[in-house]
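Next up is a structure, given as C-alpha cells.
Missing here: one protein chain of the complex. Every other protein chain is in place.
Each chain carries a letter (A, B and C) given by its place in the written order, and its residues are counted from 1.
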Amino acid sequence: MLNEFAWMVGGQQGEGIESSGDILATVLARQGYHVYGYRVFSSRIKGGHTSYRVRASTRPVRTPNEDIHLLVAFDQETIDIEGPQVVPGGVIAADSHFKPQLPPGLSANLLDIPLTELAKESGNPLARNVVAMGATAYVLSLRLEPFHDLIRDRWGRKGEEVVAQNIQALESGYRFAEENLKGLRFEVEAGDGRSRPALLGNYLMSIGAMAAGCRVMAAYPITPASDIMEYLVRKLPQYGGVVLQMEDEIAAITTCIGAGFAGARAMTATAGPGFSLMQEALGLAATAEIPLVIVDVQRAGPSTGMPTKVEQSDLMQMIYGTHGESPRIVLAPSTMEDAFYIMFDAFNLADEYQCPVIVASDLMLGVSLQTVEDEALDLSQVEWRRGHVAGEEELAAVKAGNFERYSVTASGISPRSLPGVPKGQYLATGVEHAPTGKVTENPQNRVAQMDKRARKLSSLKGGGTRYYGAEDPELLLLSFGSTFGAVEEAREALEALGKKVGHLVLRRLWPLPADELQPYLDKAEKVLVVELNSTGQLRHLVQMHMGYQEKLHSALKYNGLPFYPREIQLRAEEVMG
Amino acid sequence: MLNEFAWMVGGQQGEGIESSGDILATVLARQGYHVYGYRVFSSRIKGGHTSYRVRASTRPVRTPNEDIHLLVAFDQETIDIEGPQVVPGGVIAADSHFKPQLPPGLSANLLDIPLTELAKESGNPLARNVVAMGATAYVLSLRLEPFHDLIRDRWGRKGEEVVAQNIQALESGYRFAEENLKGLRFEVEAGDGRSRPALLGNYLMSIGAMAAGCRVMAAYPITPASDIMEYLVRKLPQYGGVVLQMEDEIAAITTCIGAGFAGARAMTATAGPGFSLMQEALGLAATAEIPLVIVDVQRAGPSTGMPTKVEQSDLMQMIYGTHGESPRIVLAPSTMEDAFYIMFDAFNLADEYQCPVIVASDLMLGVSLQTVEDEALDLSQVEWRRGHVAGEEELAAVKAGNFERYSVTASGISPRSLPGVPKGQYLATGVEHAPTGKVTENPQNRVAQMDKRARKLSSLKGGGTRYYGAEDPELLLLSFGSTFGAVEEAREALEALGKKVGHLVLRRLWPLPADELQPYLDKAEKVLVVELNSTGQLRHLVQMHMGYQEKLHSALKYNGLPFYPREIQLRAEEVMG
Amino acid sequence: MAITVTMADYRTAEKSWWCPGCGDFGVLSALQKTLVDLQRLPHEVAIIAGIGCSGKIGNYINCYNIHTTHGRTLPVATGIKLANRDLTVIAAGGDGDGYAIGMGHFMHALRRNVDMTYLVMDNHVYGLTKGQVSPTSDAGFITSSTPQGNLEKPVRPLELALASGVGFVAQGFSGWVPQLIEILKAAIEYRGFALVNVISPCVTYNKVNTYDYYREALTKVEDIPGYDEKDRLGALKTVMEREGLVTGILYREEGPALEDLLPGFREEPIVSQDLRFRQEDLKALLEEHR
Partner (left out) sequence: MAITVTMADYRTAEKSWWCPGCGDFGVLSALQKTLVDLQRLPHEVAIIAGIGCSGKIGNYINCYNIHTTHGRTLPVATGIKLANRDLTVIAAGGDGDGYAIGMGHFMHALRRNVDMTYLVMDNHVYGLTKGQVSPTSDAGFITSSTPQGNLEKPVRPLELALASGVGFVAQGFSGWVPQLIEILKAAIEYRGFALVNVISPCVTYNKVNTYDYYREALTKVEDIPGYDEKDRLGALKTVMEREGLVTGILYREEGPALEDLLPGFREEPIVSQDLRFRQEDLKALLEEHR
C-alpha cells in the first residue's frame, strides 16, 4: 500500500501533455491527496519532448522526485528518456500506435495500450489523454467517479455528447488496463477527502500581489514569468487595477516607478534578460526612493540561456546590479504558500523603506503546481504597512515648494508625499539631491544622502530565516527558494539514517540577515550551501559578509533540472565524509 | 626654492576656466615640468563654480594635492570656496572688478588685480585669463617667453593683431603683479627643459585603443566618457576606422558585438548609467564568446548621481552584472601611461579569451591632464595577440555547416571563424548551444558548455599587480585605478616618517589575481583597502574570495572628490594605531 | 472657494542652471502660464522630466516633479497617470532624450494613447553633454561627434507622429510664447496623448538653428490657407513639403484615451481606492483551481 506515488506523461509538445497532467493533478487534489506537478518543456511551441510529472501523497509534497510508478508514453522517445525513472514493478502505458518497445535493462511492465484507437472508438479522436486517465485510474487503484466529475466540469458546456464520449474514453482505458494488467497494479492509500486547490507558484504570487494591494502591473512577456502578467490581466480589472504589456522591460519597470511615485502599489515580473535590462531603472527607484516590486522568476542563464530550465543564478545581480551603490531588499519565497505571503512583505517593505524590493522566484517555483490548504492563505495573518506617507495635516506647515521629501533622518527614512496632496510638491530624482529633491553637488550633502539611504536598511528586522532539524547538527544545509522541498526531504532521509543534520532556509537574501544566520553557522561543524547555479553565489555572499570560509561547502546543480532529494543527500553524505 | 608648486583658477563655468588651466599646463609642460591638471566642474553648461588645478613639479606628479601656491579668482565664490587651500604665504590673484575680499582666517596674500580692466586695455576684452597668466608668471617666477610662444601657437592664425593684444595682456598682468607684490613671490626650480605632451587620460586611452587596432567604436554621449568618442571620431577615419554615435548604449554595445563577431576590434565607452543599460548585451557577448571591449569611466552613482564627480563604485556590477553566470575580465589602469597600454591588454585578452573585457577607468583618470614621457608610450613593448582564429587551412577539413565553433576544449577556448572565410559558417548565440552553435537543452551539453566558458579564465596569467614599499610592511595599502598617485604619496610620506608601509596596486580586478595578492596579504599585519566608494567593494571582493576578514580595513571616500594624499596618510595612521 | 493660481505658485527658489538665452526659458514660462491660465493647482500637476538641459525643468516649476533616467519620461508618465488619473500629467524632455534613447517609448506612447502631454524641447543638439549630434540635427550639422557633418537623416517627429495614428500633434517655438501657450492649453485639455514638439534653440551649441533662423523659416499653420487640422494625410503632406518648419496644432482628432477603454478601470483614481482584499475574494480565486 503506497502512501505516495508518482505519475508521468510524456510526448511531443502541443500534444496535450500539459492538460493530461492538469487533469490528473486536479482529480487527485479533489480526492484529498497532496499533489505536486512539474513540467519539463522546451522553447518551442509544437514538437520536442515534453513531460509532466505528478507526485501525490497523503502527506504534503513540495518537490518532484525521481521515482515514477506509472509512465504514460505518447511516443517512443518518452520511454527512452523517462523510462529509467520508473520504479521496479512500475508500469509504462504506451500508445500501441507507435509500437512501443522497452529498451533493454528496464524492469518496468509495458502496457501496450491503443490510446489513439480507443479514443477514436469513443467518438472523440482527441480523447487520447482521457483514455490514458482511465488506464491511470486502474494502475493507481483510483476511483473513476472523480474523473467523471472532472469530465463534466470541463466539457459539460460542450454538451452531453462530448461528456459521454469522454466518459467512454475514460472507461475504455480503465477496462483495457484491467484486462491486460490483470491485477498488476499499485494499491494506494486513499486521500483524506479534503479537496484542495492546486495552483502554479506564479498564480499564488499573482494572487498575493493583488491581495497586497497591487493595482498596477506592467510587464513584457518572458518565460517563465509571463503567467503572472497573464493571470493579473484577467483578474486585476475586477479590482479596479490595470495591467499593461509594455514595449520592453525598461518601459515596464519605469511604468511601475511612475505608479509607485504616484502612490500605487505597482509591480513588474520578469526573468533574467528582462531583469538585466531593468538595471538602470532599479537605481533610479533606489535613489529617488520610490517603492517598487520586481519579481524575477529565474531561469537558466546567462544571456538567453535555457528559457524553460530552472536556475538560481541571478542572485548576485539582484544584490549588486546597477552602477553605484544603492539600497534594495531581496526576498526569496521557498514554498508555494510563501509565494503568496511574500508579496505582502514585498509591498510593505517597498513602501516602508521606499526602495526596490526584488522577489527572487525561480522557474520551478513559478511553473510548478502544488496543492495548498485553504486555511494556509489567511488574510488575517497579514499586515498592511504603507510607511511614512505625509498626509494633508503633516504637510499643512510646509512652505510652498519646500517639502523636505529627502530630509536626513536618524532612521534614514523620510516622509513622502503623494501627487495630488496639497503642499507636498517635490522633485523626485536619481540625481544627487538636497533634502527638497533639488539638484546639488555639495559634498557634505552627498555624504549625508548616501548615508541616509544606506542607513534605511539597517533597521530591517526579522529576515524570516527558518530552521529545521537537529539541535546540534553535524552538517547544516543552507538553502533558499525552490530547493526547499528537496533539501527538506534529503534532511529527513539523513535523519532517518541517524545523521544529525539541520536545514536553514533563507527568506531575506539581502540585506543578508547575518544575525539570524550566525548562531547556526557558529554551531554547525560543516555547512553545505545548496543552490541551483554553477558558482555558489549564496555561499560567496556568506563568505563575503560573514566569513566561515573553511566551513562552507557547495551543492551545485546547473544543468537546467531541479535538485532531486537524493542528489542532495548524496552530496551531504560526501561532505560529512 | 620650490621643486613643486600648485596653481588654481576658479570662476563660473563658461568663463574660460578650462582654457586658462590648459594654457598654464601646456606652458609648464613645454618647459620641462611634470604637470598634473585636475578640473572640478558641474553638470551645467554656463554658470556655477568651477576650478582647474595645475600641479607642477620637477618630479613626476600623478595626483592633485591640496596645497595651492597661487589661486586666480574670477569671483568671490572662488576665494570663499578654494581660499582655504592656499598655503601660508601664497597668493590669491583676484579680479578687482568684483571687489575681492579675504575672508577672516586666510593667511594668503591678496593681489587685487584689474584683470578685466587690463584685458580691455590690451584691446581684447576676452583676454582676462591671459592677464592672469602674466600675473602667474610673476608669482611663480616663470619666464615669459614660453607664454609668448604659446600665444603665437594658439592665436597666430587669427593674425598679428590678436597675438599682439594677447602679449600685451600677458605683460600687463606680469607688470601689475611685479609692481604690487614687490618680490613677494615663489622661487621655483626650473623644469628640465624637456617638452612633454600633456593629455587627458581619456585621450591616452583612445590613442591606446587605436594603436591596439580598434577600428570600430560605437557609443552614446555621457559624461565623463564622451571625450573618448569625440577624440576617436576625429582620428579613427585617418586609419580607416569608424565611430558611430548610436541612439543609446544598448545599440552601442550591440554594434560592437556585431563588429567583434565579424572580426574587428571594437569598443564602446560609457559611464555608470550606460553601463547598466549594457548588462543584457554583456551576457550575450560572454555566452556567444564574442570579443568586446567596454570602457567604463566611472562617475558618482547611483542612478544619474553626480555626473561630474569621481567615484569607483561600479566594480561589483562590472564583475557580477548581467543575469546568470558568465566570464568576463576587468582591468583597471592606475596611471596615465597605463591608460594607453591597458587597451592593448584589453583587446588582446578579449580576442584570446573571446569574452568581454571591461576597462574600469574613472572620472579622475579620464578627465585629468598629465604629462607623459615620449618614450613611455612605446609600441615595441606591446604584444599583438588575436587568439585562436581559424583560417582557411584549418577550416578546409570542415564538413559544410559543421564547424565546431564551441568545441569543448581543455583550455575552454575554441577556435573561432570570421564571416567571409569559407567553411567557417556557424551560429553565434546567447542561447545555450551545442559545439556547432545550434540550440540544445541537453543537460550534459549544458554543463559542458558552462564549464568550458568558466574554464577559459583559469588559464589567465599575470594580473599585473604591482608592489611598492617596505619588504615587511606593518600596513599594506591596497588600491586600484586613479587613487594610485595619492596612495603612493601617502606611502612615501609615511615612509619618510619611518613607518613600514607597502602599496599593492591591482591591475586585473577580475578574475581577482589571488596568487599575486596572497603573499602580500599573508605578510602584512594590516591591510587598508583604499577606494572611492561607500561600501568598500574591493575589500568585499577580497573577503569573498580570499578571506582575511580580520586584517582588512577600509579607506573610503564618496563625496565626489578625489582622495588627497594627506587623507590617506591620516587614515593609515589611524589604522596602524 | 475660489483659489486663484498665479505665476508665483509655479515658481521655485532655484537659480536656473540654463545658459542665458536658452530656449528652455521660453518653454518654462509658457508652461507655467498655461497652467495658470488653466487654473490647475500645482499639487495636481505632475511633470515628468528626462535627462538633459531640458530635463532640469523640474527644478524650476513648483509641482510634483520626477526626473527620470535618460529617455524614460513616457513610461514613467504612463504609470503616474494610471495610478492617479486625476493628475494633469506632462512629460518633458529633450530631443535626444525623446527621440534617441527614448524613441521606442515615444513610438509606443503614441499608439498607447494615455491621456498626457508630451513636451519635447527640441534644440537639434545634445546640450547637457556639451554639443554632440542629436537625432533631429540637420544633415551636415557639425558637432563634436560629427566633426565632418551629420551623415544621418534627421528624425522627423511630426511625420512619425502623424503616421503613427496619434490624435494630437503640434509644434511650437519657444520664441513665440503666446502661440505656444495656446498649443499647450489645447494639448493639456486634449483627452489622450498629445505631442507638442517645441523648437527651443540652444544658444551655446547650436549656432545654425537659431532664433533668427527660425523666425525666418517657420510658418504658423494659421497662416497656411485652407489648412485643416482634421486631415491627417494633408497634415503629413504639409509637414513633408515644408520640412517640418511649421508651428501650431497640426492635427487633432477627438477619441477615447486608453483610460476610457481599459476594462474595469474606475473613475476614482487607483491611489484613492480601498485596496484591501477580503478573504472571500481570495476564496473565489482559489475556487477556480480546484
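Just so we're on the same page, contacts are C-beta pairs under 8 Å (C-beta built on N, C-alpha and C of every residue); 3 or more make two chains touch, one makes a residue touch a chain.
Being a predicted model, the structure only gives us computed values, none of them experimental.
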Visible chains in contact with the missing one: A, B, C
Option touching the unshown chain, where B:P103, B:G159 or B:P419 are the choices: B:P419
Touching residue (missing chain; options A:L110, A:V233, A:L509 or A:A555): A:V233
Touching the absent chain when the full complex is considered, from A:K46, A:K99, A:R157 or A:K399: A:K46
Touch residues of subunit B, complete complex, unshown partner: 26, 29-30, 195-199, 203, 207, 210-213, 215-216, 218, 235-242, 244, 246-248, 250-252, 254-266, 280-281, 283-284, 288, 372, 374, 377-380, 384, 400-401, 418-431, 437-439
Hidden partner interface residues of subunit A, rising order: 14, 43-48, 220-223, 226, 229-230, 233-234, 237, 243, 245, 247-249, 273, 303-304
Touch list for subunit C against the chain that is not drawn: 100-105, 107-108, 111-113, 135, 148, 151-156, 159-160, 162-166, 232-233, 236-237, 240, 258, 261-263
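The criterion applied here is as follows: only the chains that are shown with their structure count from here on.
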Whole-Å gap separating subunit A and subunit C, where each centre is the average of the chain's CA atoms: 40
Rounded Å distance between subunit A and subunit B, as computed from the means of their C-alpha atoms: 44
Subunit A residues counted as touching two or more neighbouring chains: 280, 283-284, 288, 429-431, 439
Per-residue multi-chain contacts in subunit C, two or more chains: 17, 67, 69
